[in-house]
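Shown here: the complex without one of its protein chains, the others still in place.
We call the chains A, B and C, going by the order they appear; numbering starts again at 1 in every chain.
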Amino acid sequence: MTRLSALSRQTLDYLEQPVHATWSRGVSMSAIEMTARRSRERDDLATRYLGVRGASKRLCEGLSVEDHIVQSMPDVSPTKWHLAHTTWFFETFVLSRGPGVTPFHPAFHDLFNSYYLSVGKPFPRAQRGLLSRPSLDEVWAYREHVDAAVMDRLARGDLDAEGARILELGIEHEQQHQELILTDIKHVLWHNPLYPRYAGAEPVERASRDRCRASLRWHGLSPDIADLGHDGRGFCFDNELPRHRVLVPAYELASRLVTAGEYLAFMRDGGYRRPELWLSDGWDFCRREALSAPLYWLERDGAQLHFTLRGLEPIDEDEPVVHVSGYEADAYARWAGARLPREAELELAARGRPVAGNFVESGVLHPVAAASGGDIAQLFGDAWEWTQSAYAPYPGYAPPDGAIGEYNGKFMVNQLVLRGGSCVSPRSHLRASYRNFFPPHARWQFSGIRLARDP
Amino acid sequence: MTRLSALSRQTLDYLEQPVHATWSRGVSMSAIEMTARRSRERDDLATRYLGVRGASKRLCEGLSVEDHIVQSMPDVSPTKWHLAHTTWFFETFVLSRGPGVTPFHPAFHDLFNSYYLSVGKPFPRAQRGLLSRPSLDEVWAYREHVDAAVMDRLARGDLDAEGARILELGIEHEQQHQELILTDIKHVLWHNPLYPRYAGAEPVERASRDRCRASLRWHGLSPDIADLGHDGRGFCFDNELPRHRVLVPAYELASRLVTAGEYLAFMRDGGYRRPELWLSDGWDFCRREALSAPLYWLERDGAQLHFTLRGLEPIDEDEPVVHVSGYEADAYARWAGARLPREAELELAARGRPVAGNFVESGVLHPVAAASGGDIAQLFGDAWEWTQSAYAPYPGYAPPDGAIGEYNGKFMVNQLVLRGGSCVSPRSHLRASYRNFFPPHARWQFSGIRLARDP
Amino acid sequence: MTRLSALSRQTLDYLEQPVHATWSRGVSMSAIEMTARRSRERDDLATRYLGVRGASKRLCEGLSVEDHIVQSMPDVSPTKWHLAHTTWFFETFVLSRGPGVTPFHPAFHDLFNSYYLSVGKPFPRAQRGLLSRPSLDEVWAYREHVDAAVMDRLARGDLDAEGARILELGIEHEQQHQELILTDIKHVLWHNPLYPRYAGAEPVERASRDRCRASLRWHGLSPDIADLGHDGRGFCFDNELPRHRVLVPAYELASRLVTAGEYLAFMRDGGYRRPELWLSDGWDFCRREALSAPLYWLERDGAQLHFTLRGLEPIDEDEPVVHVSGYEADAYARWAGARLPREAELELAARGRPVAGNFVESGVLHPVAAASGGDIAQLFGDAWEWTQSAYAPYPGYAPPDGAIGEYNGKFMVNQLVLRGGSCVSPRSHLRASYRNFFPPHARWQFSGIRLARDP
Partner (left out) sequence: MTRLSALSRQTLDYLEQPVHATWSRGVSMSAIEMTARRSRERDDLATRYLGVRGASKRLCEGLSVEDHIVQSMPDVSPTKWHLAHTTWFFETFVLSRGPGVTPFHPAFHDLFNSYYLSVGKPFPRAQRGLLSRPSLDEVWAYREHVDAAVMDRLARGDLDAEGARILELGIEHEQQHQELILTDIKHVLWHNPLYPRYAGAEPVERASRDRCRASLRWHGLSPDIADLGHDGRGFCFDNELPRHRVLVPAYELASRLVTAGEYLAFMRDGGYRRPELWLSDGWDFCRREALSAPLYWLERDGAQLHFTLRGLEPIDEDEPVVHVSGYEADAYARWAGARLPREAELELAARGRPVAGNFVESGVLHPVAAASGGDIAQLFGDAWEWTQSAYAPYPGYAPPDGAIGEYNGKFMVNQLVLRGGSCVSPRSHLRASYRNFFPPHARWQFSGIRLARDP
């Protein structure tokens, strides 16, 4: 506990040590090695836990009490709910593993359950914004209570291997909700005609603004029989497993994301009025919702503006377009004479490259223009890249036992895979095998477009 | 200004001086009398203004910041919105009458407009709960700003007769929203499985609890050719005018409101499962919404509870039933072999009686059992009484000119009249000719049932 | 039976003998007089029954088998259903009164029940168009079967007084459905881009076409204390009773219905874009449905056409406007500086006048221009006249006992009264005290506008 207690929670910074537990690991070692390793791992886990919990808190510094309460659509959750739910995850799946633990509040068990039907009766998703109580202060107290209990467990070495594995899962889970906090609050603030600025958003660095325009080039990739999925080193989600062999024909990938300027050309060419460019469901969606531009774009006095976490701004045509649905991404690709990539194509391209790019840590909270250069840019960060791949189990996939099995497996239908992370993803959360997924009509995510084509 | 400035806003109590301006007044008097009278009226108006504005503030003392934000259905508005909208009314209709006044915030003009289409583009009603900004603090600042400006106008004698009339209308308007603040927050808190208590609610006084059960008696009233509507003394809304002659056949009125216990008997007799008791639209509503009890009632472990502003409580069978729709009221009446009264019947019965009863000032915020006694009880307060009368213009009715004409006139279809005020109405706001109105499916109001029958 | 059997059903014409049974009748007479009278009445009833049943059949001569099946919205019923339901009414309420009668088909009991919850489980209204079986031929056989049984009952003198009363009600009921057959088939054919013509519609007579334009004049009517409702001579529906005394202030009534040309002026003056002209619910309806003209109007190459039972035709500006909702009627009246009449005002104006005008018998099946002349024109026929009166029970109203009590009473909420009948009403079905009713958004009825105003 000494090392832990020496850490001042207030000064903890965003920590990104790689974490080494995995869902399936089987390297054998001596008992002494084991003990030493476990202790080291425990300390790593505590550090990482505190780091991630602190990062959530810092995200909320840019928000008023009132901002924490609002839910602008069923898919969006109030910030307060995110803060409580991530805490609930640790309380329910980690703390409850041990000897009889008193829950912080008996009603929270259902109130902050998102969708785990095997451990209770989740409060209806669409009504999360109706909960003025518990107050924000109580939720912060809930977090502190659970943090102390988790630290205590770790300090006492009181967590079995499975417990440690779930703790790690909880940490990654909280990082997912950090991204959602920003994604959701953007949607909330957008519905306010005052177009308020999120106080945590930084102005874009000079460097990004001054980048010369990176023209789009095509990179050819060879056909391959390759292994897809996570290689077992470090953490991964169950949906990245098992690693399995696939056959990937030759393909070409665009050197960067599609820019706002390119997307504007699509719009000006009647992209939203030409059914031949759209999937049938996409066209129906486009008509029903009367789409004519990405989400958060609006025209005012002839100028094309968009709403960002910094408020209402003119479009920068060199920045990647973002907040398009999978349908719009697909229609754009068809218009451009290309197609959306398959998820294997993106994973193979990203594999071996460093996880570098524009993430939440930059504070920009919006995609920035790609640097011009020789390599394939923006494979990580800036915007999630829509693929044409339906989100499906890998061959041989089996969800974990118990409630945790609901984490990913039950969502494997009606969704498309997105790859690469975005400008609001924590860097340490991403990797080449990471699979994000949303239904093709989702627009409020930081989702953009990378083109692919057949050679 | 001296008299006004002597008033400490903090110590102002709920003031209830009768106010004497009316929409149509034409008594002639000398110039000196006029001046004296105007000055007296101005001071009265200022006192009343400050009293009512202070009362709104006190209602919010029982609420957290978070409570002010939530909207639980389109018909419900967040408390913050009520506070801002009533202020907007004074700013828009009173202050804007004078020489160029800078609005407190340019966006508020539309943001806090409820439904006045002739003065702008009201922010969509169903989205009021999405507005985390302006903050609650800013709304309080807005209120202070407008209060100071109104006081200044009054002190300088800078308000013409029409301005004074609209100021008075604004005061009455704010009282209507005081009732809505309580009605709406009850609905908000009800959606929270914690069933929180509104901190401003008082326990019921011993006296009410100990009342012996008042049995229901019938009072016969003679047929009459009578004048219906307001007599022109004191304030009234436009929909109470013009006074006009009507023919009212003989009728009988129940001595008190229908109690929860009586309503329970209706339920136990299959009231919600017997179509022959219901209007056709009511039956459809009952099936569609799967109604089986008044709003806010719930059964737990076989006991019949209901949610009040004091939290979840057992039903007191002697208290009036409340939160029933017009459809339920009508079905109950049919079951009881009676009918709902017509609005003229209630007005004639209430006329001449003092406005006495259980109002918001009692702090109980729930109906209480009627005292047993000889007279017709509960004609004012406790619960709004559904009538069978459609809300329609009186013969010769003409709405006022301008935006104020939207206040009542445009709602005269698809609604039923309710009479008498409720336990959350300010006493000074009520009178015998007062017409409230809601569509027959509305249940979140403090609406109850008084029976009538033909002799 | 002789007189009856002498009648060839095929040659029976539309017969309009006044029928003298009423709901409450109590004149005493001698036994001999009684017997003679009953026999005469029975023959009258048989004649009238056969006449009305034959008229329904003739209405269908203009339709293909396929036309009988379609339901274009929940409010519309397929012709086949109308033919079966009116028959069901006689089978259920008249034939079942006698000794054990075998139903024609056991499933018809629910299948063709419209809304009588006390005698079964009506087949869902919105699904009537899903019933390809029973075939149209089977429905005609059902009709013949019931007709024979009714005739048999009458010939055998086997119907008690209540039975005769209900038979008469069934005849009037069938006349209501005759109007609905035309109203509904117009809606069905309108949804077909071929805009088919109903084969039964006649071209307008020369006389009507050549009428000189009748300018609108105002007729003053004196204030009165009058008796409203049916006087007990001849048939009436329960909702026209009891006759009761009302006080009617002086009023003025327009000399004819509002014409299509006048309505066009309202449209050109921005009538559908000016919220200040509309009731609040009406404005919401107007926006939600994107209204810009009456139902059945469409613009083609700059010309204003409308769909009639004769097919698509240019608007005749002198004809009354028809197929407007109550909301549009109210907005038009406000635009014209007038108001809609109250139902008492129309009843008093119509009382004492002959029931003359443009009814279904003319075969025109569309309103025709008013003749110019001194009197108030078009009080009967052409178009149902929207009133501002909510459909409510008259003081002392009690629905009949049993299922027949569902006929009118349960609809007395959320509807407006319309008066006077239309160009698709059978003449013998109408009278001055007749109350029709529809919700204010209904447009598919032949509903038009007559203006009223205060003197």
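Just so we're on the same page, a residue touches a chain if its C-beta (ideal position, glycine included) is under 8 Å from a C-beta of that chain, and two chains touch if they have at least 3 such contacts.
Remember, it's a predicted structure, so these values are computed and weren't measured experimentally.
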Among shown chains, those touching the left-out chain: A, C
Omitted-chain contact residue, chosen from C:Ser96, C:Asn192, C:Ser222 or C:Ser292: C:Asn192
Sole residue of A:Arg40, A:Arg156, A:Arg213 or A:Arg245 that reaches the chain not shown, by the stated touch rule: A:Arg245
Touching the absent chain when the full complex is considered, from C:Ser64, C:Ser96, C:Ser118 or C:Ser292: C:Ser64
Contact footprint on chain A, counting only the chain that is left out: 115, 117-118, 225, 244-247, 249, 275-276, 278-283, 326-327, 330, 342, 388-390, 392-393, 395-396, 406, 410-414, 416, 440, 454
Where the unshown chain meets chain C, residue by residue: 64-70, 72, 80, 107, 110-111, 123, 127, 129-136, 188-189, 191-194, 196
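We take it that only the chains that are shown with their structure count from here on.
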Category of the chain touch graph - line, ring, star, complete, other: line
Central subunit by CA centre of mass proxy: B
Farthest chain (mean CA position) relative to chain B: A
Type of chain A:chain B copy interface by residue overlap (half), same or different: same
Distance between chain centroids, defined by C-alpha means - chain A, chain C (Å): 62
Centroid spacing, where centroids are CA-atom means, of chain A and chain B in whole angstrom: 48
